[in-house]
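Every protein chain but one is kept in place in this view of the complex.
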């Protein structure tokens, strides 16, 4: 039985096969591939976006989805997460999709279940389905020829699980990953080049991935105002000029902090295409893992 | 592609066709007409009743429903409603059913999506599926012969979207609409006769539609007590006498404020019939709009 805890769980060949399925699923026609399967979503952190994408993907494949509202009941009764998961597992679902604020938790639970676990984000660690849909979107844009392409990931790369999964995945497909961040957000102990400002590197990159600034967590600590952060890190028309660069963002975007209103209307941004690809790639992942 | 934002979106002929389908669906047998379709419900205002009726209608047609809990995630992350809807649209649902407290919002969003939007209530503006089920119930009661029938809509007609949709829809089918309300609840700038008291008009009407008094909003401002309002506007056995009048209410009823306990047991009230018709009419609407 195979799980998806981190992108390394899939080989390059498996990912290329996965993307063939995703390409077919992009027409968004429903099918019955997972008819009769029951998929549990177990989100300990709220996420309308990711949970909906998984739910739609599962339902497009004919599966049934049971969304467990784990914030309100078992936990308030003092149950440990291991007991909660053991109980869900005893109900014999065909897969468990989970998000949790603790790094590594979904990986730990693999030994305790009889069905695939799909990690939908664990703390600062990983968000493998996001990185896979990002890779899919980049490959689609460049007609699968991404060897040697360079991507700048901009923003809070230190705590971003999206950055974490992408910096591990994209180099396996020949891409060079660099980071652009203020010192307070720079990654520690990592092999990637880090820049202070997007202008230093903009002429060399093929892709810019802007990250969501966790306004609610950081700005009051590190910046006098969110505008001070935006002055240096918001992606604007001026940043891009007339360069042919692909702009990505995992969403939701902080408008005029992460990316300007103008760039959100620019055809070089493929953010909504990422959302569509997110459903197609997750359909392919569910097809691959759920038996 | 057709949307349902206001009752005027459907012609008289379309509505009559719609009601033929609704009549067949009233046996509440499930079918597979929308098998493989995914319908998103997006309720920014809570409504167990309307949301459940839509969900049951969609499932009776074989569609899958994804209910987005929009109160808790995206919005708390500061996303605009336009971005939320653009993202949902990028997941390629087959229809979006939405309720929002802002008048006109669903209509504005029509240009931003690739699937039908069904307005399940927008502020004080419109509640077209409610008016359609009300019309269906009235026509059913009078064997489709409603030309020249008179309806009194009683209560807070100024802010009621149910009154708003009905006063536009019913006259297109030959009905005369009058309002009964205290001055503080009377409609502004409208062509309908308005009365202070149901007794002035009761002998002339064929239908009484009592509205839900928004106790939580108004009574403390305009009335010394809710009993003071009820004395004049609650529909009682005394109001109806032995007249042959059809009594409707969009629910939930404030017992003994909108309608007396006694009248809620009276066969002249068809409030639960409205609920059943609400599922059948919504099935017909989904069949019509979702391709």
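Residue numbering begins at 1 within each chain, and the chains themselves are lettered A and B in the order written.
One rule holds for everything that comes next: a contact is a pair of C-beta atoms (placed from the backbone, for glycine too) under 8 Å apart; a residue touches a chain by one contact, two chains touch by 3 or more.
Note that the structure is predicted; figures quoted are calculated from it, not measured.
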{"item": "Option from A:66, A:110 or A:184 whose C-beta touches the chain left out", "value": "A:66"}
{"item": "Option touching the unshown chain, where B:30, B:80, B:101 or B:227 are the choices", "value": "B:30"}
{"item": "On chain A, residues whose C-beta touches the chain left out of the figure", "value": "35-38, 40, 64, 66, 68-70, 72-74, 76-80, 83-84, 86-93"}
{"item": "Hidden partner interface residues of chain B, rising order", "value": "28-31, 46-49, 52-53, 55-56, 59-60, 215, 251-255, 272-273, 275-276, 278-279"}
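Note that only the chains that are shown with their structure count from here on.
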{"item": "Cα-centroid distance, chain A relative to chain B, in whole angstrom", "value": "40"}
